[in-house]
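See structure below.
Removed: one protein chain of the complex. Kept in place: all other protein chains.
On to subunit A.
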Amino acid sequence: VTPSEGAAGCGRWSEMLESLLALGGLVLLRDSVEWEGRSFLKALIRKAALSGEQVRILGCEVSEEEFREGFDSDVNSRLVYHDLFRDPLNWSKTGEAPPGGPLGALRAMCKRTDPGPVTIAIDSLSWLLLRQPCTTVCQVLHALSHRTPCPGHSPAVEQVRVLGLLHEELHGPGPVGALSSLAQTKVTLGGTAGLDSAHIVFRRPRQRPIHQTQWFSVLPDFSLDLQEGPRLECQPHPDPYTSPVDPTTHLTFNLRLSKKEKEARDGLTLPFQFSSEKQQALLCPGQGQAASHIFYEPDAYDDLDQEDPDDDLDV
């Protein structure tokens, strides 16, 4: 990788991460068994920490040592970790865990009054959804991402970002749909052989959503390396409406009229247009037009008797 390419690559990935983090609100990372999302989450956390923000992490699925592994020391020093993995039900009663369980911990994060942008990462939302009712989780997430500014500080909107990791396969369409409707940015991880992709949907309020697909790979120090998509067929499925079939072939009528034909056509009176000529023609039928004749050949079954046929009935 030449230095210029490397620099360009760096610029692009930082731009992409910044655009993900810039919108604020809830960023939903949907991963699955094949395409795990924790490394992407850690890449986002590293970016947020390096740009000087506070990062609070609610860790539920892996231990703290395992989570902090791979981050360098200055990133690690900015992370504030709330560990729910070691003792989720608070049986050891050390008094460290905040009251109210995991949601209480989240609500406590929501009440911090430090100025400056804050990033909260939830490791994972699936863990919370399996233990708490979905509606409560949604309400807490909404309260987190729309934190009303506290009266002591300036009324500027505080930038709060919530990064939530969701394992799609653990839930039905209901909770996933509910959280997607709440999220400002939705990242679905996927990919093909060897390459990871992130399909990003930005939902600004009252604007059309913007879709973007980005191919990347996560380096060991949790920085992202953007890639070009796979060279081969990642063609979108053939769009039925942009097929090059010419609809003007095999028609039973003539599309291209000559000038004379056009004039003849314009001279036609249409059946529902009532003009004075038509009125005259209807009122005086015999004028200038030959009366129309009907020719009829009587059939074998026709009875041309003018008498009333009911006379034959014996009623």
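Following the convention adopted for this analysis, contacts are C-beta pairs under 8 Å (C-beta built on N, C-alpha and C of every residue); 3 or more make two chains touch, one makes a residue touch a chain; residues count from 1.
The rule is short, and it goes like this: contacts and distances are computed from a predicted model.
Asks: What is the protein name, per UniProt, of the chain that does not appear here: "Proteasome assembly chaperone 1", "Cysteine desulfurase", "Elongator complex protein 4" or "Lipoyl amidotransferase LIPT1, mitochondrial"?
Replies: Spelling it out: the chain absent from the display is recorded in UniProt as "Elongator complex protein 4".
Asks: Which of these touches the unseen chain: A:23, A:62 or A:138?
Replies: A:138
Asks: Among A:89, A:193 or A:270, choose the residue that contacts the chain missing from this document, as touch is defined above.
Replies: A:270
Asks: Among the options A:77, A:92 or A:181, which residue touches the chain absent from this view?
Replies: A:181
Asks: May I ask you to list the residues on subunit A that touch the chain which is not drawn?
Replies: Residues of subunit A in contact with the hidden chain: 133-135, 138-139, 142-143, 172-175, 177-178, 181-182, 203, 206-209, 211, 239-242, 247-248, 253, 255, 265-266, 268, 270-272.
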